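Below: one structure in structure tokens.
Here the complex is missing a single protein chain, while all its other protein chains stay put.
Read from first to last, the chains carry the letters A, B and C; within each, the first residue is number 1.
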Amino acid sequence: MEFAFTDEQQMIAETARAFFAENATSARTRAAMEHDGIDVVLWRDFCVELGFSGIAIPESAGGAGLGLVELAILAEAAGAHVAALPMLGSLMLAAQAIAAGGSAAQRTAWLSGLLSGETIAAFVEDAMLEVRDGKLTGGSGFVAHGAQAELFVVTDGSGAWLVRRDAESVFVTPQMTMDQTRPLAEVRFDGASTEALAAPAEGLAAANRAALVGLAAEALGGAQASLERTADYARERVQFGRPIGSFQAYKHRLADMMVEIEQARSAVYWAACAVDEGSEEAPLALHAAKSFAADTAFRCAADMIQLHGGIGFTWEHDAHLFFKRARSIQTLLGKGDWHREKIATMILGEAA
Amino acid sequence: MEFAFTDEQQMIAETARAFFAENATSARTRAAMEHDGIDVVLWRDFCVELGFSGIAIPESAGGAGLGLVELAILAEAAGAHVAALPMLGSLMLAAQAIAAGGSAAQRTAWLSGLLSGETIAAFVEDAMLEVRDGKLTGGSGFVAHGAQAELFVVTDGSGAWLVRRDAESVFVTPQMTMDQTRPLAEVRFDGASTEALAAPAEGLAAANRAALVGLAAEALGGAQASLERTADYARERVQFGRPIGSFQAYKHRLADMMVEIEQARSAVYWAACAVDEGSEEAPLALHAAKSFAADTAFRCAADMIQLHGGIGFTWEHDAHLFFKRARSIQTLLGKGDWHREKIATMILGEAA
Amino acid sequence: MKLGFSQADEHFRQECADWLNGQMAGEFRDIKGITKLTGSPERRKEWEKQLAAHRWSCIGWPEQWGGRNATLAEQVIFAEEYARAGVPGRVNHIGIELAGPTILTFGTEEQKQRFLPGIAAGETIFCQGFSEPNAGSDLAGVRTKGRLEDGEWVVNGQKIWTSLAHISDWIFVVTRTEEGSQGPRGLTFLMMPIDQPGIEIRGIRQINGDAEFNETFFTDARCPADSYIGGVGEGWKIAMGLLAFERGVSTLGQQMGFRNELDEIVAAAKANGAANDPLIRQRIARAEIGLRLMRYGALRMLSNTDHSRMDGAALTYKIQWATWRRDLGELGMDVLGQAGEVTAHRDYEWDTLPNLFLFSRADTIYGGTNQIQRNLIAERGLGLPREPRWTA
Partner (left out) sequence: MKLGFSQADEHFRQECADWLNGQMAGEFRDIKGITKLTGSPERRKEWEKQLAAHRWSCIGWPEQWGGRNATLAEQVIFAEEYARAGVPGRVNHIGIELAGPTILTFGTEEQKQRFLPGIAAGETIFCQGFSEPNAGSDLAGVRTKGRLEDGEWVVNGQKIWTSLAHISDWIFVVTRTEEGSQGPRGLTFLMMPIDQPGIEIRGIRQINGDAEFNETFFTDARCPADSYIGGVGEGWKIAMGLLAFERGVSTLGQQMGFRNELDEIVAAAKANGAANDPLIRQRIARAEIGLRLMRYGALRMLSNTDHSRMDGAALTYKIQWATWRRDLGELGMDVLGQAGEVTAHRDYEWDTLPNLFLFSRADTIYGGTNQIQRNLIAERGLGLPREPRWTA
């Protein structure tokens, strides 16, 4: 029992933090926002130069064979800079689903492209999906980076299928999205050809675990960055003849952010460890981590705006990037209330 | 349209405030707590010397013929001192029910005793009450001042009956109660003789309106007193070499109390006015006032404890009297969630 | 204490409603329902003139200056019906609600004659130059300088958050006219024409993609020597007086806008089933309660005849509505779900509820942050000691 990073994990964290600090700059992220929401160079460097894309993929499937703790470390570092990357769709969802649930052929066909960053994938959930003769009809209006994807992993909650973007009867419409660093798209299938994932339950479970941990870690990184940037501002900005960080009410609000963040940090790494160690706490931990960390990120980013005063409300300042990202994390993969209700059901049973 | 006290209302308010400030002292309230939760002398003076007991009872029934605004003024003043009086059971519920729903004979039989303070009444709600051959079976474990009452107004939500304490098959057990200024009792009827209220719908409606306004006003008074006492303390108490009221975080917390209280004040007098003027907003206003003011009182009393530090946690300090009273107001006549759900139903319809 | 309106008031309500609805169904139907302050500015300037032509532009003002001497109840009613009819907000809000009353209260007879008719007629649009880049909520930290030179004020400096400056004709500016003065002393309240070489306006893009606010730069900007209100060096007093007008009857019109927003949330919740969620139901009920309490708080504030004293209802009003509306923005998004995170517009432009979510983050900042409001409440409302002076 040692709830602290190993030396190797510490090294990964430092490398990732330095990489995003240097490269995922506001200017580059904003350029990606104006384009299609992906900083292509950043993505290639992340996948290839650093070789981080396969961190939580088994070595047998071409990955590094590490776990969700390491994935969380990367996602936290990316979230701290609102990096415009397709990590959620490509790595946390699609690559995990294929690595855990794909046949050998499917793994061979897709994983190397996903891990090299050349192929971008997106995840489409539609509980009402119709499957007839191996053709899919249905879709979703809210597919993260759906307009940039060449591959869709599609699920109705129990089955899972792979659909190529260039297949017939696949219709993709980009949507102007509040969080421009991870734009949504409408993806519709009207009898699209498909290939079933070999072991859908395993694939979906792996994707779900990785995505919940990954989003929670991204939220944690955003929250921590919101706090740090606001604390920096508070030490420098002078008003009424004093640094505003010397005002007690201001200090207390930053302290409250830190209290939340420390809990979010425990939640994220608890969930990651619980999954990696196969603990029976894992399902509860995943619900806890996603709901808690997302709310923490939202609160901290909102406080960043508030505590910066007028400047925090401008487009020019980065506060809104964190704010919008936090909001999108709240609604992706189940809102907080939904996750908490799942926990309540574990404790209390279904409501009568 | 003039949402301010008239000169007469202002006079009533000043009289009531002075009366309670002079007489409803901590020492007298604590003496009542050790006994049965009623300051008998205070009650007699309130009813007879000041003649305030009949303020919202029609002149034809021996009252002053004023309305719920005036009743709220009195309840607010009483609440500001956590006065140990049976106002809720005797005046807001029983006297209102009998004045509005009683036959001439029932009014004659009971009102003068209730208004003189000689007869104390309590209100018993039991949705499962059984009525057979004019005999009641049922009761409640949570009857305010039930152990001191000579008369019970009993309801199952639609019918209403009068039961004398000294009737056969009436069993009353005092309960040690968290709020000792308004102790609860268990009241059980096992085929008790009774007399039906002549017009139960009118009687219950009047009692419900008066009690919701009255409790909300009491809560408002308690909240305001919690704020004022804490602000006084903050100006005087020195810590770290400064009056603690000069600490910004402390100030902001008091400011937040005031923000809540000002809203509670609007709620209470809006509801009272809406009832008095027969406005169609009255039902919504009653739910709003009760739920909002009760929560305000709880929050302010809790903050009073917190902001007094250790001393606020002692039995000797009065903070706990306000805290416990506020808690009891929250649960009396429907919790906040219940009232808000009623409002939601007005706006959204029943949930599917 | 009385909440009901008289029969005469109800007739007046009908008159307001009839006229406003007629306008919104007729000549001005193209501007009905615009919620953004920046929408269709030219048409809305015409609307200001239309209001004036029918003597609806400033009904609370004296008849002499184009008003109707309307009673409080009438002003309340007009504000309510105005918003109920879906009429967009007044682009000359600052002129009618702030500059006009300030001139009426503190101006000279000559200034009244110079400014009031134009404001009342909808021909003079005003904006407000209070905040500065390095002063934020701290009005006493004003650095923009004014000096008298050859019978004119010459102003240099920078204002920020000057809402609608880009469509305004005049700006009132708090300037530091006493060299070396500090804090609230040495300030003067000047009225300046905007269309001059010394004033440059740059829009500030906000997080919702819109640009209601501006930076306004003064480089040897000029106005005549008699352009100050009150007295030279009395700018603080005038500015404080003006801020008190912000809590006037217009708050009720503002609330009707809030009502429209809440109604839209209710409609969305009914449409998409969120209305069945018990948690959403509680929050909608809380929002409804909060809105009603704002209304009755405003009526208490306005019924208070002792205007010399800032009472509780008035002191707490700003933080109350700002916080309520920020929460409403979050509620709206939670009702919409992911649908609220995409827009059908090509550009980064948002419909009512997502825009509310984004824009309302400014409500708790401009016009004095929630933090500043709490200071005011604690110090003025509760008499708590002021912050100690800073000795680094």
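As a convention for this text, contacts are C-beta pairs under 8 Å (C-beta built on N, C-alpha and C of every residue); 3 or more make two chains touch, one makes a residue touch a chain.
Computed from a predicted model, the values in this text were never measured in an experiment.
Undergrad: Indicate each shown chain that the hidden chain touches within the full complex.
TA: Its contacts among the visible chains are A, B, C.
Undergrad: From the listed residues A:254, A:300 or A:326, report the one that touches the chain absent from this view.
TA: Selected residue, touching the omitted chain: A:254.
Undergrad: Given the contact definition stated above, which residue among A:110, A:123, A:270 or A:298 touches the chain not shown here?
TA: Checking each option in A:110, A:123, A:270 or A:298, the one touching the absent chain turns out to be A:270.
Undergrad: With the missing chain put back, which residues of subunit C would touch it? List them for me.
TA: 278-279, 282, 387-392
Undergrad: Provide the residue numbers of subunit B that touch the chain removed from this figure.
TA: 141-142, 175-180, 184, 238-242, 246-247, 249-250, 302, 305-306, 309-310, 312-316, 319-320, 323-324, 327-328, 331-332, 335, 337
Undergrad: Please identify, in ascending order, the residues of subunit A that touch the omitted chain?
TA: That gives, for subunit A, the contact residues 1-6, 9, 69, 227, 231, 234-235, 242-243, 245-246, 248, 250-252, 254-256, 258-259, 261-263, 265-267, 269-270, 272-274, 277, 279, 281, 284-285, 288, 291-292, 337, 340-341, 343-344, 347-349, 351-352.
Throughout what follows, only the chains that are shown with their structure count from here on.
Undergrad: Between chain pairs A-C and B-C, which one is joined by a greater number of C-beta pairs in contact?
TA: More contacting C-beta pairs are found at B-C.
Undergrad: Centre of all protein Cα atoms: which chain's centre is nearest to it?
TA: Centroid comparison flags C as closest.
Undergrad: Measuring centre to centre with CA averages, how many angstrom lie between subunit A and subunit B?
TA: From the centre of subunit A to the centre of subunit B is 52 Å.
Undergrad: Where the CA atoms of subunit B average out and where those of subunit C average out, how many Å apart are those spots?
TA: 40
Undergrad: Got the subunit B residues that touch at least 2 other chains?
TA: 248, 250-252
Undergrad: Note the residues in subunit C that touch 2 or more other chains, in rising order.
TA: Subunit C, residues with two or more chain partners: 277, 371, 374, 387.
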